[in-house]
Each structure stands twice: as structure tokens, then as C-alpha cells.
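Every protein chain except one is present and positioned as in the full complex.
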Amino acid sequence: MLPLLIVTAAAVVVMLAISIKRSHLLAVWLTLVGLAAAFFSLWIVAPLTPIQVTPLLIVDGYALFYMGLILAATFVTVILAYGYLENQSGYREELYVLILVAALGSVVLVASSHFVSFFLGLEVLSVALYAMSAYLCARKPPLEAGLKYLVLAAASAAFLLFGMALVYAQLGTMQFGQIAAMLSGGACYSKALLLPGIALIITGIGFKLAVVPFHMWTPDVYEGAPAPVTAFIATVSKGAMVALLLRYFYETGMQHLGSVFLVFSIIAIASMIAGNLLALFQNNVKRILAYSSIAHLGYVLVAFLAGGTRAAEAVTFYLVAYFITTLGAFGVVSVLSNGERDADVLDDYRGLFWRRPVLAGIFTLMLLSLAGIPLTAGFVGKFFLVAAGASSALWGLIFTLIVTSVIGLFYYLRILVALYAPPAETGEAAPAGGLPALSRGGSYVLAALSVLLVWVGVYPAPILDAVQRAVSTLRLF
Amino acid sequence: MVLWPFVVFFVIVLIIPVGMLLLSHVLGQRHNEHATGSPYESGIVSEGSANVRFSVKFYLTAMFFVIFDLEAVFIFSWAVAVREVGWAGYIEILIFTAILVATLVYLWRLGALDWSPKQRGERS
Partner (left out) sequence: MFHLVWLIPAFPIASFLVLAIFGTRLSKKAVPLFGVGSIALSAVVSILIMFRFLTSPPPGNHYTQILWTWVDVGGFKPQIAFYLDALSVLMTLVVTCVGFLIHLYSAEFMQEDEGYSRFFAYMNLFVASMCTLLLGNNLLLLFLGWEGVGLCSYLLIGFWYRDPANGLAARKAFIVTRVGDTAMTMGLFLLFDKLGTLQIQDLMHQALLHWAVGSPYAVAAALLLLGGAVGKSAQLPLQTWLPDAMAGPTPTSALIHAATMVTAGVYLIARTHILFSLAPSAQFAVAVVGAATLILAGFSALTQPDIKRILAYSTISQIGYMFLALGVGAWSAALFHFMTHAFFKALLFLGAGVIIESLHHEHNIFKMGGLRKELPLAFWTFLAAGCSLAGLPLITAGFYSKGLIIWDTWSSAQGSHVLWFAAVIGVLLTSLYTFRLIFVVFFGEVKTPVHKRPGLRMMVPCVILAVLSVVGGFLDTPPFLGGVHSFTDFMHLALPVMTEGPAGGMTEILSESFVTLAFLVGLYLAYFFYVQKREYAEKLTAPAIGKALHQFWLSDWGMDWLYERVFVRPIIWIARVDKQDFVDNIYSGMALLTEFCYRGVRKTETGRIRWYAAGIAAGSIIFVAIVLFL
């Protein structure tokens, strides 16, 4: 429980600090200290696990692992956001309150073992995200992004709620553990209520994961939202949802009911195909990354469908790799953005190598990892996904995964080609006094992420160990 | 579980709105005169645009009211069960209220409660 309390307290403290003295630096420091404290409190909590905190939350090794992942990713986002907001005018400090609240929602999600906490976490996360997407409300794209996200997320939440209601109507319980007990106990239930309920829950989850056909908001929101916020949406919000997905379905075994498996297969295949196809000729880097994230979640679903401990490990490991890579990629975008607009058009990156070789190198690494080239974290992650899929003989899914990965290579390479293209001589003279300095914190974070990326790619054993220990606490159906 | 009541329900749900729309379409009179399209204002011809811009303050204040009012609901629910939840519940509601107060302090310092905008410009 401690981490949740610390994050909550941090949000309140930052809010009060803002009302006492408005200082960007102070707000950032308080946020970072709060996140770090919450992160280290995980070790204090660890010996006590697993404990059931009220019927709503379960804190076990699995939850702790994901909490750590989320807190670390939030930490990185905050540092990126600091560098990003330094260039912006207007109120800047409130973003950190929102980030903390969103992190709180995600942390609740990964620890929830009940529909109520599931929904509560989801909404805390979503409400904060609406405001975060529209944070730079003086510009049009963020406003549009926030509004779209609000409307669609609300709609999908309604589906989710209805689904939960149907399941509850049928089984009379909202606790995952009891649902599992009833399903395995052979309690008689009607397909007509339970299965549509599950399908509607999938809608709600699918929206947050941005998988086909609930994906269409993704590019617009990714493009519009400020780059650090996009990084947050792409990693923390999705990661928390995947954690919940694993827990919910693995603990209840619902994915094997009726045609639910088929539904997930369709979603996975459609996501892999549509995500990669849509990105092909995009010229907006943020949109490309959005589409690629759709495809990546499709890959994750392949392993998810495989089932079993192996698959849970593969998914979790993949998420770690995906977090590192995505944060790095959006980190580069946010470091390059200035006070007027985000650096999101492919032209912003043309010849970047000749201007900022190190940054281009980092971006290259991130893209290679997204594409799954060996010696990066992305490769090892994808390798485990395929291995998990193969162990359950999901050949159709694996085939799609591999073919679409090849297609995906194309648009990653397009960005790479742009990075290393000779600089365009379009009369765009170098700004007086050289290039604007990059935010220091952002640069350190990016450097750390790239080191981590290669480290995990070459020497995945420690992370794998942690993942295995975490997943072993999951009570599989 | 029997399925047919749902089917019947579904059909009825479809029939009623469609029927209403159809009926009014078929039975209703149709005419197109000068004042047909103008809004009904008790016989008084409306003037000017209906799109009057209210100050955003109205919405903001209304929103605060709704939010804080809703929070009161939780306090009521605690009040109902005050003996059952004991001291733990008391501490919880205390924390809850403290957060509410913190929010209020924040709003106040932000200047969200000031009606006239001139003080908002002065950032503390």
C-alpha cells in the first residue's frame, strides 16, 4: 500500500507547493523525490507480499514489479517534461500534479483484483490524461487531442462498465478470484450474459491498449499531445492496462471461454497488420510511432494468447523493452521540440546526424530496437514473444507477426534514412550562435536509456530474473 | 436462461422510437412560412443572436460547486456508517477532507475563486 500512499501524498504536496510558491524547479524536484520515494518503498513492501488490501487491491510481486516499471517510466517522463516545458510559457507546474495522479491511477490498475478498483484506477488515469493531452491549451493540436481522447475514452468506459455489469449480473461477484472460482466450479451460467460482458470489457481494455478496431484515436492524440505526455500515454497507460489484462484473464481463465480466444486473435492480427500498414508512408514521426505502438501491442497479444507462465514472462519482458525504447524515441522528439511546435515532421529529422550526431545515434538505437534488430532490447523481447507463441503452436499469429515486422522495418528505415541524409540546403541557415542547447536532464535520461537498451539486449539475464520472480506470484487459472 | 424476453425487449426498443418518428412524420402537418424556422418565444419575435457569450467564470464556479458538492456525498456515506467503520474510518475521512482542503487552498491561491480577472494576472 505504501507506494500508493506516497504517490497520492506527492500529488497533494506538489499541489500545495504550487499554491504557496510557483516554481517550476521546485515542483519538478518534489515530484521526482515523491516518485523516487515510492519506488524505493517497493523494497520495504516486498517482504510483506502478497497481501490483499481490502477486497479491492492485491499487492503481490507481480504488482510490485509493474509498479516499479510505472514509477520508473513516470520518473523519466517528468524529467523529459521539465526540459520540454522550460521552453513553454504559461503555467507549467500543474502538469506534474496531473502526471502524479495518472501514475496513481496506473499503480491502482496493476494492483487491482476487483472490478471496482479496475474502474477506479482506469478513470483516475484517464481523467488525468485528458488534461495532460490538452495541457498546452494555447495551441490547437493538443486541444484537439484532449477533446478527442475525452469523448472516445468516455464512450469506451461506458462499454467497459456495461460489460462489467453483465458479468456481475451473471456471476454475482466482481472479485477476480471469486470469478475464477465460479468459472472453474462449473457454476451454470448463461452465455448470453457472460460472453457479451467479456466482449464489452475487451472493448474497454482494447481502447486503452489502442488495438484494432479501437485504435483510431491513437495517431491523432499522439500527434496532438505534447511529446512527454505522448511518451506517458504510450508507455505507462498501456503498460498498466497490459498488466491488468494479464492478471484479469490469466487469473480467471476467461480467454478460453467460448470464442473469446478468437476475438483476441482477430484483434492481434488486425492490430499487427493495420498498425504496420498505416505507418508505411507517414511523414509525421509521432504518428509513425503511434501506428507502430498499435502494432507492438498486437505483438504483445500474440504472447498473451499463448497462455501460461512462459507467456506472462514474455509479455512482461517485452513491455520492459518497449518502455525503454518508446520512452527513448519520444524523448528524442521532446528534446528536439521547441516553444512553438513539436519536432514531429520527418523533415525535422532530415540530416539530424550531421547536426547532432549523438542524438541521431540514440534515435537510431531506439528505432532499431523497435524494429527488433539483434543486440537491442527490442530483439530479445520479440524473441521471447515468438518463443512463447511457438510453444503454444500459434503459427498463424506468429506468421503474421513476422511478416508484419518485415513491413514495419520499412518505415523505421525511412526515418533512419532521413536521419543520415545529407542536410537539406533549403536556405535554412544555421541559427545564430549555433544550435540551441538541449535540456541537460533530457540528455542524461536519453543516454541512460540507450545504455539500458543495449545492456538489456546483450545481457538480459538480470531483468529476466526479476520478471520471472514477479510473474511467478501470479495465480494462474 | 431464456433468451426470448431479450429479443422481445430489443424489438420493442427498436419499434418505439422508429414508430414515434414515423408516426409524427406521417401524421404531422407540414408548412413552411416566414416564422416556421424561428424559435418560439411566446409570441415575441426574437432579436439578435442566441449565441451570447457568458463569462467562463459561470461555468468554472458551477463546476467547483458540483465537484465539492459531490464530495459531500462521501462524507454523508461515512456519517451513515460512522460506528461500524470506527477510528479507521474516521482517519480516512480526515485524510479525505484534508485533501479537499488542500484542493481548496490551491484553487484559492490560483485565483480561481476571484471573480474579476485582474488579480489572476498577478502570479504569486
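Note that the chains take the letters A and B in the order they are written out, and that residue 1 is the start of every chain.
Here, a contact is a pair of C-beta atoms (placed from the backbone, for glycine too) under 8 Å apart; a residue touches a chain by one contact, two chains touch by 3 or more.
Remember, predicted model here, so these are calculated numbers, not experimental data.
The chain not shown here makes contact, within the complete complex, with A. Of the candidate positions A:Gly90, A:Pro213 or A:Gly339, contact with the hidden chain is made by A:Pro213. Taking the complete complex into account, A:Ser259 is the one of A:Ser259, A:Asn283 or A:Asn338 that touches the chain left out. Note on the undisplayed chain: of the listed residues A:Cys137, A:Val151, A:Leu413 or A:Val451, the one touching it is A:Val151.
Only one residue in the set A:Leu35, A:Ala111, A:Leu195 or A:Ile269 touches the chain that does not appear here, and it is A:Leu195. Contact with the undisplayed chain is limited, among A:Leu85, A:Ala274, A:Ala377 or A:Leu474, to A:Ala274. Against the chain not shown here, chain A presents residues 147-148, 151-152, 155-156, 159, 191-192, 195-196, 198-200, 202-203, 206-207, 212-214, 216-217, 219-220, 258-260, 262-263, 266, 273-274, 277-278, 280-281, 380, 383-384, 387, 407, 410, 458-461.
What we mean here is this: only the chains that are shown with their structure count from here on.
The mean-CA centres of chain A and chain B are about 32 angstrom from one another, to the nearest whole unit. On chain B, the positions that touch chain A within their shared complex are 1, 3, 6, 99, 102-103, 105-106, 108-110, 123-124. By the touch criterion stated above, chain A contacts chain B in their complex at residues 12, 15-16, 18-22, 190, 192-193.
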